[in-house]
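Note that this complex is displayed minus one protein chain, with the remaining chains in position.
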Amino acid sequence: MEYQDTSLLPYHLDQLIELAIIEDIGPGDITTAALSKKTLKGEGAIIAKEPMVIAGLEAAYRVFLRIDQEISFMAMCSDGEELSEGDEIAKVSGDFSALLTGERIALNFLQHLSGIATNVRAYVNELSDKPVRLVDTRKTIPGWRALEKYAVRMGGAKNHRIGLYDGILIKDNHIAAFGDIRTAIEKTRQTASHLLKIEVEVSTLAQVKEALAAGADVIMLDNMSDMDIQKAVTEINKKALVEVSGQVTRSTLGKLADMGVDIISVGALIHSARFVDLSMRISLL
Amino acid sequence: MEYQDTSLLPYHLDQLIELAIIEDIGPGDITTAALSKKTLKGEGAIIAKEPMVIAGLEAAYRVFLRIDQEISFMAMCSDGEELSEGDEIAKVSGDFSALLTGERIALNFLQHLSGIATNVRAYVNELSDKPVRLVDTRKTIPGWRALEKYAVRMGGAKNHRIGLYDGILIKDNHIAAFGDIRTAIEKTRQTASHLLKIEVEVSTLAQVKEALAAGADVIMLDNMSDMDIQKAVTEINKKALVEVSGQVTRSTLGKLADMGVDIISVGALIHSARFVDLSMRISLL
Amino acid sequence: MEYQDTSLLPYHLDQLIELAIIEDIGPGDITTAALSKKTLKGEGAIIAKEPMVIAGLEAAYRVFLRIDQEISFMAMCSDGEELSEGDEIAKVSGDFSALLTGERIALNFLQHLSGIATNVRAYVNELSDKPVRLVDTRKTIPGWRALEKYAVRMGGAKNHRIGLYDGILIKDNHIAAFGDIRTAIEKTRQTASHLLKIEVEVSTLAQVKEALAAGADVIMLDNMSDMDIQKAVTEINKKALVEVSGQVTRSTLGKLADMGVDIISVGALIHSARFVDLSMRISLL
Amino acid sequence: MEYQDTSLLPYHLDQLIELAIIEDIGPGDITTAALSKKTLKGEGAIIAKEPMVIAGLEAAYRVFLRIDQEISFMAMCSDGEELSEGDEIAKVSGDFSALLTGERIALNFLQHLSGIATNVRAYVNELSDKPVRLVDTRKTIPGWRALEKYAVRMGGAKNHRIGLYDGILIKDNHIAAFGDIRTAIEKTRQTASHLLKIEVEVSTLAQVKEALAAGADVIMLDNMSDMDIQKAVTEINKKALVEVSGQVTRSTLGKLADMGVDIISVGALIHSARFVDLSMRISLL
Amino acid sequence: MEYQDTSLLPYHLDQLIELAIIEDIGPGDITTAALSKKTLKGEGAIIAKEPMVIAGLEAAYRVFLRIDQEISFMAMCSDGEELSEGDEIAKVSGDFSALLTGERIALNFLQHLSGIATNVRAYVNELSDKPVRLVDTRKTIPGWRALEKYAVRMGGAKNHRIGLYDGILIKDNHIAAFGDIRTAIEKTRQTASHLLKIEVEVSTLAQVKEALAAGADVIMLDNMSDMDIQKAVTEINKKALVEVSGQVTRSTLGKLADMGVDIISVGALIHSARFVDLSMRISLL
Partner (left out) sequence: MEYQDTSLLPYHLDQLIELAIIEDIGPGDITTAALSKKTLKGEGAIIAKEPMVIAGLEAAYRVFLRIDQEISFMAMCSDGEELSEGDEIAKVSGDFSALLTGERIALNFLQHLSGIATNVRAYVNELSDKPVRLVDTRKTIPGWRALEKYAVRMGGAKNHRIGLYDGILIKDNHIAAFGDIRTAIEKTRQTASHLLKIEVEVSTLAQVKEALAAGADVIMLDNMSDMDIQKAVTEINKKALVEVSGQVTRSTLGKLADMGVDIISVGALIHSARFVDLSMRISLL
């Protein structure tokens, strides 16, 4: 499996690193400052303390680089890789104070992103290669959208649109404002770039038919019963992509996939992940 | 109970809102743009879809304000308050497009911060007013430290130090670098401001004695057994504050409190919280 | 015709205004400073000095607002509207020094954006409602992408993708790297969101067939002869959208439209526009 | 001829590059991301597709550097140099994805700045070394002032003041506010640094005399007839510098120079330039 | 006397205020937070605790505004005004916590800028209206250039050039690089805008003659003896402005003025000023 596409690591990562350094180090690391021995060198090993899918190595590397340009960082694995408890993730070496000062920030990046990748992988495994596309949502931590969606890809799932500019999703409120589904689709088709598909969120079978007739490219079935989902898939009959959303859990994934839906979107991939357990063992050289 | 202290809402909140707007709206909300009817007005009600402790109202308000200065936002509750499913959290009214465009960003702030506050409250309730101080750690999402620690206070717990500058915590690596606990304490005491206490992390009873003898203000028992914790509390005998850290769960909180420790620190207060379920019902006026 | 969709005015407009103020006013407007009479009030009228399509009123307004929060700005027309020489565009009134200081920056925004809108409208008129979509390209002035694309819409044309994230355009270099067109399409389809279409740039009829067979959503005919374009349109036969690009001029637009292509992209809409002629007449009150 | 003075490349160039990367790459280059082969190396050659004066090599270089620190960029010419169609401008080599991702942004910087330099050179050639100073104005694209004025110098003309802080230009509105020309000159002379000259914009011969009597260092004849310009030059008689502004075209430049004016300012040098035609040929290594 | 020209208050003042708030308040004002009573209102009076020339009222106002948009700030005097001990400078009223939180930052702006204005006024008074121009230098605190030069004007002196872009000052190192004074003047005259004068720094009478012959607009006599200054003034004989620099003290100002020099530049106006003594008396309402 090929998870690695670090070219999508967002260019604003450096802005988050800057915020992180200001909030954690701010006017200075007073404990380390008291050391005042610039000659001490150290080596740190970042270790997995539980099984996980790793993500965020580049972020951890850049954190240390920002703190001390002469630090050396060697990744022992690649983003997207599955690790066991005790596996070594990266070796960092250089000025001892810099290692101590950067440790927590670097780990926070790794623990959050690997937490998401690990959570996603559990969902992906549940699907055991069934032909359905598991995707995330826009329910993400503000400022972290691109990084969290990167972690989703590292976990093995795909991304729904990134923001309000790279996909059209017509919801009930839009429909109310435009008047009806047909008008909403036609107007947005006219405004938007010809490279964007139009997805319509529906909650009844009547709306499914209406969206289909109006030429929706993707139809999202929101919080519909299994029976209605099955009827919708039959009705749509490959004339549009079918996405299911709402109240999906890991245990219902397989059943949905078997119903023939094309896409399942799960906000919990990102918003219910927790930090994985990592630590950095530092030793004096 | 008095949870509200919004004066501690960090001034860099606006930076996070800016990042959030760039990542979600970026070059523009194309779905809403197709509406092109500036005369539509709407009203939104933000509703709790499960029981929760709310936090982040000010953030949600400022998100809408940044998108449209003429929007009106009325909070129906205060940060720190417990809500039931169905409770109304806030009313937002104004330009219909602005409501649609700002909805997800505002909810993401509220869901993340309320998620932490709600998680924290469950721990706090476990303690049922036992005389122990429950605190967070520096295991937070980069860029979000001050906001997440604000949510911890709204949940009813307290904060450990914010960063590396407002408290001294001497860990094993520092001890290795300084030579021994006594030297580490003396050197940092000399460098640091006279308003900062010195905490030492120890993992054996021998170290407890060493730290106590060297004048530590706070002694952190890291991953020690219940028996050793009990012995340490007895040994320290109020001559320093005792903090317990590592492998604490909601169910072991009460027992630790009964052992007479002063402080319990739990990273999971923040890093294992999940979004609470909220939604915004928008209607055309 | 409905050109107005100011909700797409990019949120980073304020960053450009900040840069503009620093570069033009920097440490201060010394000529105006010598006035040192805070009581002088003035009124300015922004006037069209040639026929034009106006765009950028919101930008001009925000420039004055940034310089003096108490200035009043009243637009006398809407973005997208056609004006004749002598028409009044906006009235600005308030502190006389603020009017003098802000004048050039506000006009520069208006002249550049209206220059694009006016240029675009001339192309649009050439097409006299023929059923083809005229679009821009990514050949834009760095930092101005979203604003310039907004001006294109005000001129009456549509936007191609904004950047490298809201549409997939496979060019010869991508094909070389992936190996062949089919692999390129399949790999990008797998990586990208399900809301994005895939466009392939081709320069021979053989490539047209290959792209069609591989399932391209849009086929861009790059610098092909009229005869080949005609053949390609026949070959594709509505199974994909057809875009023509390269060496398109205002005078060849009509002919291309008549050939049945769906989309014509023209970089010159933006990159060959010039400032329209505007001025601001200021008088003391 | 010596055009090169890159030390004047403004330090905020990096801010524009940052904006350009956010607007074009934003959350990631999805087409390139699908490649996911970090081992591919490539080489690009930037080629002139029409005769031009090149400007902006440093900007193009820094764009690639920001995207990938290990890319190599070799300029084959210098800013200010005249190139023929087909000439090689620069060679870029390194990671294949980085070349693809950075190409458009780098070219946009080069095409805009070279477009200005090329436009300026045509005006300069018209003057064939006549002893007059051709200068630009403050009619520039917001955020681009210093870079565009740099391109003017590369084209062979000179700069008028950069902003409102490095030169004093008293216009009709200032005169109205101060009361009369003499007061305006005296007050601004008093406020401003002793290193700044004072220029007065006039439109009648009476005003020319008034400005001269009041000690103006430079007198700008705004939109005056050829006959009045001639009379003004005679009247001023080298006691002040004479600048002509307004309705100057390439074909009237020579005539104005022959009248003995010292300075001719032309906004169109910058605001009516168009992108030159460049391309980057990339090949896999 | 008219000192007030607040239109020159630099637009980047808000950036300094932002830095100041981050460094002083950062993650929050914990003392004030403990108050947690949003209903408390207060009133503060900023009082002069020694005689001074006030400067920076706008800065103080904007600090409070940034902390709480509803605070009210009423200046009781104007920048440039002389105050006696006990005079009231401004009244601030609003949320009690906001007053406490903003107090120190606002006072720091006022104390630093008024410190400079007060120091400058002492030099100005020494000159008792002798016809010489007292100016500052570029020896300023990084980031504070425009604000400190504003304070100099409020003190009653004038500004030398702001930076390296609004005036030409040829020093010994430039002369060495260009070859000789004449070449340096001719080359910079050619490069620079026609609105900038050229000043040459000299240290011998031979150089004075050389600079004069080469057409320098201003000649700076650097660290020359009184006798040589007198000879230089005679030599120059109004054909250029004469500036004296180096080792000037308050007590030597008058003598230099009497020698007929035009300009005296004194770095100590800014870099040797100290905070004036101010305080803010806050009371509960």
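Should a chain be cited, it is by its letter among A, B, C, D and E, assigned in written order, with residues numbered from 1 in that chain.
Note that in this section a residue touches a chain if its C-beta (ideal position, glycine included) is under 8 Å from a C-beta of that chain, and two chains touch if they have at least 3 such contacts.
Owing to the predicted nature of the structure, the values given are computational and were not obtained by experimental measurement.
**Student:** Considering the complete complex, which visible chains touch the unshown chain?
**Tutor:** A, B, C, D, E
**Student:** Hey, which of E:I47, E:I168 or E:I181 is the one touching the hidden chain?
**Tutor:** E:I168
**Student:** Among B:R104, B:R161 or B:H174, exactly one should touch the missing chain; which is it?
**Tutor:** The missing chain is touched by B:R161.
**Student:** Looking at B:V53, B:L196 or B:A211, which makes contact with the chain not pictured?
**Tutor:** Hidden-chain contact among the options goes to B:L196.
**Student:** Since one chain has been left out of the picture, which residues of subunit E touch it in the full complex?
**Tutor:** 12, 15-17, 19-20, 22-37, 40, 42, 96, 100-101, 104-105, 107-109, 111-112, 115, 138-146, 162-165, 168-170, 173-174, 176-178, 184, 187-188, 190-193, 196, 267-268, 271-272, 274-275, 282-284
**Student:** Over the whole complex, note the residues of subunit C touching the chain we left out.
**Tutor:** That gives, for subunit C, the contact residues 22-23, 26-27.
**Student:** Since one chain has been left out of the picture, which residues of subunit B touch it in the full complex?
**Tutor:** On the subunit B side, contact with the omitted chain comes from 5, 133, 135, 153, 158-162, 165-169, 190-191, 193-197, 199, 217-218, 241, 243, 262-263.
Please note the rule applied: only the chains that are shown with their structure count from here on.
**Student:** Name, by label, each chain that touches both members of the pair subunit D and subunit E.
**Tutor:** Shared contacts of subunit D and subunit E: A, B, C.
**Student:** What's the farthest chain from subunit A if centres are computed as the mean of the Cα atoms?
**Tutor:** Greatest centre separation from subunit A goes to chain E.
**Student:** Taking CA centroids for every chain, report which one is farthest away from subunit D.
**Tutor:** Most distant chain from subunit D: B.
**Student:** Mind checking the rotation angle between the two copies, subunit A and subunit D? C-alpha superposition, nearest 5 degrees is fine.
**Tutor:** 120
**Student:** By the contact definition above, name the pair with the higher C-beta contact count: A-E or C-D.
**Tutor:** Of the two interfaces, A-E and C-D, more C-beta pairs touch across C-D.
**Student:** Could you tell me the distance, in whole angstrom, between the mean C-alpha positions of subunit A and subunit C?
**Tutor:** Distance between chain centres: 32 Å.
**Student:** Between subunit B and subunit E, what is the separation of their C-alpha centroids in Å?
**Tutor:** Their C-alpha centroids are separated by 44 Å.
**Student:** If you average the CA atoms of subunit B and of subunit D, how far apart do the two points sit, in angstrom?
**Tutor:** Chain centres of subunit B and subunit D, defined by C-alpha means, are spaced 51 Å apart.
**Student:** Return the residues of subunit E touching two or more other chains; collapse runs of consecutive numbers into ranges.
**Tutor:** Subunit E, residues with two or more chain partners: 5, 22, 26-27, 162.
**Student:** With chains as vertices joined when they touch, what's the shape: line, ring, star, complete or other?
**Tutor:** Chain contacts: complete, every pair touches.
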